[in-house]
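Complex shown without one protein chain; remaining protein chains in place.
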Amino acid sequence: MSERLAVRKTYKLFIGGAFPRSESGRSYVVNDSKGGFVANAARASRKDVRDAVVAARKAFPGWAGRTPYNRGQILYRIAEMLEGRHAQFVDELRAGGLTRPAAAAEVDAAIDRWVWYAGWADKIGSVAGAANPVAGPFFNLSTPEPTGVVGIIAPDSALLGLVSVVAPAIVSGNTAVVVAAEPAPLPAISFAEVLATSDLPSGVVNLLTGLRGELAPWLASHQDVNALDLSGADDTLATDCERTAADTLKRVRRGENPDYTVDPGLDAITAFLETKTVWHPIGV
Amino acid sequence: MGIFEYAPAPESASIVDIQPSYGLFIDGGFTEAKQSFKTINPATEEPLAEVGMAAAEDVDRAIAAARTAYDKVWGPMPGRDRAKYLFRIARIIQERSRELAVLESLDNGKPIRETRDVDVPLVAAHFFYYAGWADKLSHAGFGASPRPLGVAGQVIPWNFPLLMLAWKIAPALACGNTVVLKPAETTPLSALWFADICRQADLPPGVVNIVTGAGETGRYLVEHPGIDKVAFTGSTEVGRQIARSVAGSGKKLTLELGGKAANIVFDDAPLDQAVEGIVNGIFFNQGHVCCAGSRLLVQETVAEEILGKLRTRMATLRVGDPLDKNTDIGAINSAEQLERIRTLSDLGEQEGATRWSPACELPDRGFWFAPTLFTGVSQAHRIAQDEIFGPVLSVLTFRTPAEAVDKANNTPYGLSAGVWTEKGSRILWMADKLRAGVVWANTFNKFDPASPFGGYKESGFGREGGRHGLEAYLNV
Partner (left out) sequence: MGNVGDAGEVSTLTISGPAELRGFLHGLPGVDQIGAEERAARLGTRSIKTTAKAEAIDLAISMVDLTTLEGADTPGKVRSLCAKAMHPEPGDPSVPKVAAVCVYPDRIAIAAEALRDTGIQLASVATAFPSGRAALEVKLADTRDAVRDGATEIDMVIDRGAFLSGDYAKVFDEIVAIKAECGTAHLKVILETGELNTYDNVRRASWLAMLAGADFIKTSTGKVSPAATLPVTLIMLEAVRDFRAQTGRQVGVKPAGGIRTTKDAIKYLVTVNEIAGPDWLSPEWFRFGASSLLNDLLMQRRKLTTGVYTGPDYVTVD
């Protein structure tokens, strides 16, 4: 009896809710930890970045305009879908070199972290906002609002790290263009498949696989990107991007050396929030 | 066409499978009580089921189970896991939402449209909201690692049975407490369904315990030395008794009691929406709402116009079968409550106020009361002071904002208030001056798990909902 031949997956980009190949037609080879061939991942180009930003901008008003409860529900649904693909993610992380127990622990932690962030959707306002006691007959309210389109260079930690940069950006209503971990992009594409089956509106998260050094500078210079998360960029690249981002005064989060075992805190959420303060007189 | 008659549009009750009898839910399982009582459908007076009457030893056992679960399982459990149980419960409520909506309508008498569109969605939302706090307590502003209190004894009323259960249980569990809850005597069923939902969610035994019964059961529960926290929603009269009994015990207490809210309409209000807000404020849920806008304070300049529109609007309210999807006003919850409403309304007439109701065909069986308007009311009337808890609106007038504030605040209650005006600064000025825990401006009866709710003065103390709602269940 011959072994059944598998139908191999094609790993494409995730832009505007669809899975296109790179417009450049390029790919790059992804090997497993033993050097064996796993897949040709799409190698995104600057034009893919451009298209992804257009998709993210288009999705922003709708996503930011949803009720926080609704965003929380959708993020929780994503966690349900992630849980359903637990085994698949374990396999992909093992192909990237982790042992089975380590891979399982990472998938568990990634799902739990996503659930943690989902619960912030309808709470960040209470914690980051305030009614301010000004010295005059004025009602004064500060509310946090999402900044817009966030460009994210995801860290090497292919799933836990990915989740730790994507969830905090979008939970408050931002949309994102994410450059997946260059050495291990496959969990990111499977993650995109989860997003596509989770009621997340198209364009809220766009995912590109490819070379960080090639793609990050285009995100950093793009005038329609409001903020950057440089967690996955090495020092040199990150500093270059920060400098480029200064031209448009983007909000930049370096996100160095995260410890994924501890409470992430709020900085990954608040880094991408604007605070709006409204005054109104109090009088008959 | 003539009259556009809406044909009967009944929701089927067959989705709910009500057993002849139910026991008490203690330590993860149902056990029989020695005595039982009937719960009926107030729209038909038909019995729905027999329900256990928890005696002292049952309550003792429930508290012991809650204590063990707190010490061994729920207290030590990381917030992340408590969150997941609560998310499961929220999901199951969504999955069984139609069943729960029909059940609540049958047991309480409120219209299916309300249970379907308001009660049950809010119940699920409360569990989702507080699930999300369970693993974030260190960010809630109560210190680095706030601890729970222990075992909470909770007694809830009959007007929003499942929703009041959600308001009590969701934050308690999120913070790490375990609970023993007593639903109201006339509306025990949705709490028993909730017990089944806890089982479907695999909630560890003893974390939630439901002890059905009457006043005696509730009193025994709140006075029990084995609990650390008492939470009560109900009448101010009973709230006083509980506060008295808790004195000196060290138990933490929160109370959500009665109200006699003023719904204040200025002459520059958006008039049609104000009329809708008045109607919603007092006729929603048959007026069985602690924060109901039971006093309309209307500016004299616009009083006649508003009353004209109000009467026209009241004439389109449909009173009848709660399971008919077109019903606006359902049955009064019990014979006792109906008697109270009738007595106070008759008193209103005797005191000289002018009574009016639209023509209303009421069914023969069941407990019904037509929506009623009293005009010519002043603060000196009892119907402006006493909580009627029925579809009865008392109308007073005022001339200036200052006078509106004085009249609105002239009550021992302080739960809620409504303000209707297109002028923003006046909204904020009124809100500042009104001594009420909830102020609705250009809207009414809006609830959200993220929004703190609770009263001033004799409407109780403590807040439910929002970040503030965590405080009641933390040792802070």
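To keep things simple, chains are lettered A and B as they appear, and every chain counts its residues starting from 1.
Please note the rule applied: contacts are C-beta pairs under 8 Å (C-beta built on N, C-alpha and C of every residue); 3 or more make two chains touch, one makes a residue touch a chain.
What you see is a predicted model; the values in this text were computed from it and never measured.
Novice: Among the chains present, which touch the one that was left out?
Specialist: Answer for the hidden chain's contacts among shown chains: B.
Novice: Out of B:19, B:316 or B:350, which is the one that touches the chain we can't see?
Specialist: B:316
Novice: Using the document's definition of touch, tell me which of B:302, B:331 or B:417 contacts the absent chain.
Specialist: Counting the whole complex, the residue in contact with the absent chain is B:302.
Novice: Tell me which residue among B:32, B:95, B:237 or B:272 touches the hidden chain in the full complex.
Specialist: Of these options, the touching residue for the absent chain is B:272.
Novice: Touching the absent chain in the whole complex: find that residue among B:97, B:425 or B:443.
Specialist: B:443
Novice: Residue by residue, what part of chain B touches the chain that was omitted?
Specialist: On the side of chain B, residues 1-9, 113, 117, 268-273, 276-277, 302, 304-305, 308-309, 312, 316, 325-326, 422, 442-443 touch the unshown chain.
Definition applied: only the chains that are shown with their structure count from here on.
Novice: Taking the mean of the C-alpha atoms as each chain's centre, how many Å separate chain A from chain B?
Specialist: Comparing mean C-alpha positions, chain B is 41 Å from chain A.
Novice: In the complex, go through chain A and note every residue touching chain B.
Specialist: The contact residues of chain A facing chain B are 68-69, 72-73, 76, 112, 115-116, 118-123, 125-127, 139, 263, 266, 280-284.
Novice: In the complex, go through chain B and note every residue touching chain A.
Specialist: Of all residues in chain B, those touching chain A are 80, 83-84, 87, 125, 128-129, 131-136, 138-141, 401-402, 424-426, 428-429, 432, 449-450, 466-467.
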